[in-house]
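Let me begin by presenting the structure, written as structure tokens, before commenting on it.
Every protein chain except one is present and positioned as in the full complex.
Chain nomenclature is as follows: A, B and C, assigned in order of appearance, with residue numbering initiated at 1 for each chain independently.
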Amino acid sequence: MARDFEDHCWKDVVDQEILEIYEPYRREVRVGSRPAVLAIDLYNKAYRGGNRPVREVNRQYSGSCGEHAWKALEPTRLLFAAARAAGIPIVYTTRHAETDGVHSTHRRVHGETEQLYHIKEELAPMPGELVIYKERASGFFGTPLIAHLRKLGVESLIVCGESTSGCVRASAVDAYSYGFPTVVVEECTFDRSLLSHKVNLFDLHHKYAGVMHVDEVIAQLDGRARDRDAA
Amino acid sequence: MARDFEDHCWKDVVDQEILEIYEPYRREVRVGSRPAVLAIDLYNKAYRGGNRPVREVNRQYSGSCGEHAWKALEPTRLLFAAARAAGIPIVYTTRHAETDGVHSTHRRVHGETEQLYHIKEELAPMPGELVIYKERASGFFGTPLIAHLRKLGVESLIVCGESTSGCVRASAVDAYSYGFPTVVVEECTFDRSLLSHKVNLFDLHHKYAGVMHVDEVIAQLDGRARDRDAA
Amino acid sequence: MARDFEDHCWKDVVDQEILEIYEPYRREVRVGSRPAVLAIDLYNKAYRGGNRPVREVNRQYSGSCGEHAWKALEPTRLLFAAARAAGIPIVYTTRHAETDGVHSTHRRVHGETEQLYHIKEELAPMPGELVIYKERASGFFGTPLIAHLRKLGVESLIVCGESTSGCVRASAVDAYSYGFPTVVVEECTFDRSLLSHKVNLFDLHHKYAGVMHVDEVIAQLDGRARDRDAA
Partner (left out) sequence: MARDFEDHCWKDVVDQEILEIYEPYRREVRVGSRPAVLAIDLYNKAYRGGNRPVREVNRQYSGSCGEHAWKALEPTRLLFAAARAAGIPIVYTTRHAETDGVHSTHRRVHGETEQLYHIKEELAPMPGELVIYKERASGFFGTPLIAHLRKLGVESLIVCGESTSGCVRASAVDAYSYGFPTVVVEECTFDRSLLSHKVNLFDLHHKYAGVMHVDEVIAQLDGRARDRDAA
């Protein structure tokens, strides 16, 4: 059963006055038709230093989301499995380590750095799945993502990944602008700052996308997989 | 004298742990070279119901930012005066009331509704100043804004307007993506939700733009106006 | 019956050597699934001076396509009728007379000039049909066209209008880039220069779109209208 529209992680930071102001946004939230999963920046760099508090890992590994990244690993693995079982394409974004020009040598450090932007092994793309290389926060900016979604016949998006207040938000806002009904999966997004995580999900939920819990998303995808098998 | 990098409105909601994580973003923030002011959605709709709490005005006037809008009126008027004195272009965004297709009649209600999206009189564009009509949050999406900025020779932006968590943020993120060094003026941006206002300014300050106080921005613009007059 | 792939207006200017080089582009060309008609710049300005040679009308009416515009009027009217009968949306583009800034007075000349960019009466949009205002050649550049097509569920395009070597070509190239299978209707496009008309249709046909004769397009649209009525 679907939980209440405001039954989300931001409950402890958003007060009653704000909820009253945002009351008109209340609506049913569902995965749209012909969806794709858009998996934002699930690269190794976000997991460095291991399953520990961000403040600790961040001293050595700038940009790591620490325990928030690790906590989202299993829900995201389950989300991907459900999407693949339902025949729903997964499109990844990541970046190249250096994008400013041609280099005269292929130093060893380049290979090491590039590895930081490979998708984490447990969530890695399967053969044929698309990886979009971007240079800005949004997966749409300066990339051919919109053209690929058009060619895949995608009509709505399921967004996950990191960071909630960075590339996830920028991508979800652009998805809305391009006219894709979009769902953001709460347990499969993460950030270094919990406050920014919560408030950005709140903003997205009311203005641009529907924030859903991973179990609800997976239940809907499983239903589609069953419908497809029965057909 | 410039205040501390974190001496901003988010001080009471962002804790020490997060500030430590974001310490590497600390830098000097200044208005860039050849700037334009980008004034987001300063239309009548945001001020309806008058200088009262958002919760009160919002019951009757959906979308009004109430007292937050009115509080930003005088600082914004001063910002615009300083920009014009320094010969810095102001580019406005707003929207049309209806954008979905051709209408067979020009009903009177149409004119009344359209008036909601006229720029508030105290801040209205001067002859020759550019107004961009948009249909999405970002002033760049689905508009010729980037082409006009290019033709004006604009190389950096000063962003103000509303709402901080909606069109201001989306426009500032896109400005960063396009490569414009961008300043967001704290006292000249506003939102219905103070929490979203603060956290979005925090996000922007660390990731995409520099949040500056209006007195600092005006002081820098006045300096340029003097330099220009002396030349 | 479909004519040969190269049975088009460019036959008298493209020689055998070029046709041999372009032989690998030979393929079947059809209207795609879930199409919209994209009607480019069918505004009064293109018809000024009447049904006379371009060289003559152009002396007085800069930008008029003269007899080429008038010749395309009836085929385009029939194309629009077939599209509407088949429930296929028509999206128009045009422009505003002046786009550089706010004007202090509404001079009468402004109204007269604006009238130049109204869609020609015989082809005018019906209530509810969408008109996109653009400032550049392509209907996609600096406009929300892509978002509207996404929201309408459009998956392919049928392009007509003027000029073949200007806004039609630029729009068709962008349509291809965004991933829309696109048909250009030969008899419903026109230009001031016949040579540019022919060579641009040749380029489009081989690289970006399929050029079809209007009778073939209408026959396919009529078939869809019958299928729809029978369903």
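Keep in mind that, in the parts below, a contact is a pair of C-beta atoms (placed from the backbone, for glycine too) under 8 Å apart; a residue touches a chain by one contact, two chains touch by 3 or more.
What you see is a predicted model; the values in this text were computed from it and never measured.
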Touch with the omitted chain, as defined above, among C:18, C:81 or C:126: C:18
Options C:38, C:90, C:154 or C:173, residue touching the unrepresented chain: C:173
Touch rule applied to chain C and the missing chain gives residues 13-15, 17-18, 20-22, 24, 54-55, 58, 62, 136-138, 141-142, 165-166, 170, 173-174, 176-177, 192-193, 195-196, 199-200, 202-203, 207-208
Which parts of chain A are in contact with the chain that was left out? 99-104, 125-131, 134-136, 141-147
Note that chain B touches the absent chain at residues 146-151, 153, 155, 177-180
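The definition used in the following text is that only the chains that are shown with their structure count from here on.
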Centroid spacing, where centroids are CA-atom means, of chain A and chain B in whole angstrom: 28
Hey, how far is the Cα centre of chain A from the one of chain C, in Å? 39
If a residue has to touch 2 or more other chains to count, which residues of chain B qualify? 136, 141-142
